[in-house]
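Inspection log for the structure reproduced underneath, given as structure tokens.
Every protein chain but one is kept in place in this view of the complex.
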Amino acid sequence: MRTIKAAVILALVAALLAGPAGAADPLKIGFITSLSGPAGVIGKHMKDSVELALDHLGRKVGGLETEVIYGDDQRKPDVGKQLADEMLKKHKVNFVSGVIWSNVMLAVAPTVTGAGTIMVGTNAGPHELAGKMCSELYFTTSWQNDQTPEAMGKYMQDQGLTDVYAMAPNYAAGKDMISGFKRYFKGRVVDEVYTKLGQQDYQAEITQLRAKSPKAVFVFYPGDMGIQFLKQYVQAGLRDSIPLYSVYTVDETTLPAVGDAALGNFEARYWSPDLKNEANQKYVADFKKKFGYTPSFYGAQSYDGIMLIDSAVRAVKGDLSNKKGMIAAMRKADFKSTRGKFTYNVNHHPIQNFYLLKSVKGSGGEVEMQIQKTIFESHKDSYYQDCPMKW
Amino acid sequence: MDSRARALALVAGFLVLGLVPVVAALTQQPFYLDLFRRIMIFAIAAVSLDLILGFGGMVSFGHAAYLGIGAYAVAIPAFYGIHNGLVQWTLALALSGLAALVIGAVSLRTSGVSFIMITLAFAQMLYYLGISINAWGADDGMRLARRSQFGPVVDLANPYVFYYVVFGLLVLLLWLGHRLVNARFGVVIRAARSNEPRMQAIGFATFRYKLAAFALSGAVCGLAGALLTNQTEYLTPSFMHWTRSGDIMVMVILGGMGTLFGPVLGAVAFLLLEDFLSAWTVHWQVVLGPLLVLVVLFARRGLYGLLPGGARHG
Partner (left out) sequence: MTALLVVEQCLNGLQFGVMLFLMAAGLTLVFGIMNLVNLAHGSLYMVGAYLSVACLKATGSFAAAVVLALLGTLAVGMLVEIVALRTLYERDHLDQVLATFGLILFFNELVAIVWGRAALFTTVPPALAGFVEIVPGIRYPAYRAVIILVGLAVALLLYVVVSRTRLGMLIRAGASNRTMVGALGVNIRLLYTIVFGFGAALAGLGGLMAGPIYTVLPGMGEEILIQVFVVIVIGGIGSIRGALVGAVVVGMVDTLGRAFLKPMLSTVIGPSAADNAGPALASMLIYILMAAVLYFRPQGLFPAARG
């Protein structure tokens, strides 16, 4: 019995060490995201979008047969780094893409660029990578974290709102969101409240909020925190009396869980499913048809990531060793993005529009987010001046 | 005869571990160097936990806190330009040992589930503290600009050198641990686990012995933390999250508690399985979960018990 067990273990180890057996594909892309755990739904959005992009390109990115290797970072930076190492050293990928979380990105990006490989981030936008740590090998198809709250801050400032109550979870991203907001919002902030990361019950904070009688509330509550906060805010009867403005709190990954509770909520974002341009309409329609649900901005960014890589490989005619050529091509952002035309800033972060979105009842009876107006046109992030790159 | 066979198996195991860099170089798969190095670092953490958990019966669910303290002990000096490895690693040992001393002094007043919970609570406190301190990266964590410097000969930037440093530390730790467990100190700890009142009646101040063991264990785990930061060149407060403590505990129990070598096997098995399974399916935890239950129910001495000469009653 024991020898059988030992043999099984040995066989497992051997199989694991044997490595992937398959024909050598010309183009390999490593895609790191969170596939397990509570954030797995975001990972699913991203993965499905990558698959759709591959379909649209006939499974050939830049004209080359492509293999995408997915990795699950479990939301842990050291696992993310191990995945990056594995993709670079074992699978010898030509590009690394993805990454949802800023702290994972800060571990992964330097690893990838340090190995001389191009990284195309499709969500996290830590300011370090937009500023001092910018690299010619690092591009992002999303945004710099602060840009979105800056947009909301500007909108609320332009509206002449004052007496705003701000809330966010007590971690780096939360603090960045509120400081980004205050960069453009100059009115009176009644209070800044930071709650415990992962907190489920906000009744105490909502009671405090009500006691201060603010005119508006600005929050950043990603993922399940947003679902909880929103539901409890509405249940406290505040939705109609104190308007709620948020960033990264209500989106297509969380709308199905909150339903009508989201109605009337305002968000700022660079993209929306109803954004009218050819690439986006095709993306959203085909996505709904293939997967049966509405895509989110996480997905749109990932789709764009593959398209950006496609434009780069096409420009060098498949010569993957010509990194300089690919970088030059990527800088042109010469592809049909789901957000419409945009340009890259010196720090390889997009210069793009930001819109005000509102959650409304769609034609099908479901709650969806629709663009109300443009807040920023061709908005630059606030860190590019710290980036030493010039081109 | 039995223990000879087991000793042989263990030597073979270490030979394999020692030869990984050679194999990795020959097959041009440097990734395995990183993978096994990470495994060995967690093995060090697991062995440190086994000292108090397996031998002393002190179920510390907050061991990841020391991993974190050791990690910060390297990253914070580096942040301020101090890259000397000797300074950093001594700091890691000292600070985590001190933290363990304080936490142990409070926690060891309880036992059983209360002990588990209070060690967990302390770890949670440190975790939340870590998230809130903006100056040191808060949740984003800290980057390590350079690995710990030990002079030109021992250059940790060289993956092979770094590998053998970790390997050497693991072997050293196991040898020291083996000596300690069989010395008077270790015997007292083990005896206190099975019958503390009797030990006290004989005249041993068991609290002091247990506290010393706890502090020692915390210090070694802090060293593992210092190594881990060097490995990933990055750290975040998530190093201190309670699920990380759970992972280390799983490695100890899976490998075989109270065996010193068992946790090494546990670390190898757990991390390899995690890497392998997660590449295979997104739902890998649905397999890992029942697997753990089965190991607990049917393989009482863990993987160590599966080795030749295994299931010894003790």
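Order of writing sets the chain letters: A and B. Residues in each chain are counted from 1.
The rule is short, and it goes like this: a contact is a pair of C-beta atoms (placed from the backbone, for glycine too) under 8 Å apart; a residue touches a chain by one contact, two chains touch by 3 or more.
Treat the numbers as computed from the prediction; the structure is a model and nothing was measured.
Touch with the chain omitted from the figure is made, among B:3, B:27 or B:114, by B:114. The chain not shown here is touched by just one of B:183, B:205 or B:293, and that residue is B:293. By the touch criterion stated above, the residues of chain A touching the omitted chain are 36-38, 40-41, 44, 170, 192-196, 198-201, 203-205, 207-208, 211, 224, 227-228, 231-232, 235-237, 253-254, 256-261. In the full complex, chain B touches the omitted chain through residues 53, 59, 106-107, 109-114, 116-118, 120-122, 124-125, 128-129, 131-132, 134, 242, 246, 249-250, 253-254, 257, 283, 285-286, 288-293, 295-297.
Heads up, the rule we're going with is that only the chains that are shown with their structure count from here on.
Every residue of chain B that touches chain A in the complex is listed here, in rising order: 29-32, 34-35, 38, 128, 131-132, 134, 137-141, 143, 228, 231-236, 238-239, 269, 272, 275-276, 278, 282-285, 306, 308, 310. On chain A, the positions that touch chain B within their shared complex are 2, 5-6, 9, 12-13, 16-17, 19, 35-36, 40, 72, 74-78, 81-82, 85-86, 88-90, 102-103, 106-107, 110-111, 126, 170-173, 175, 196-197.
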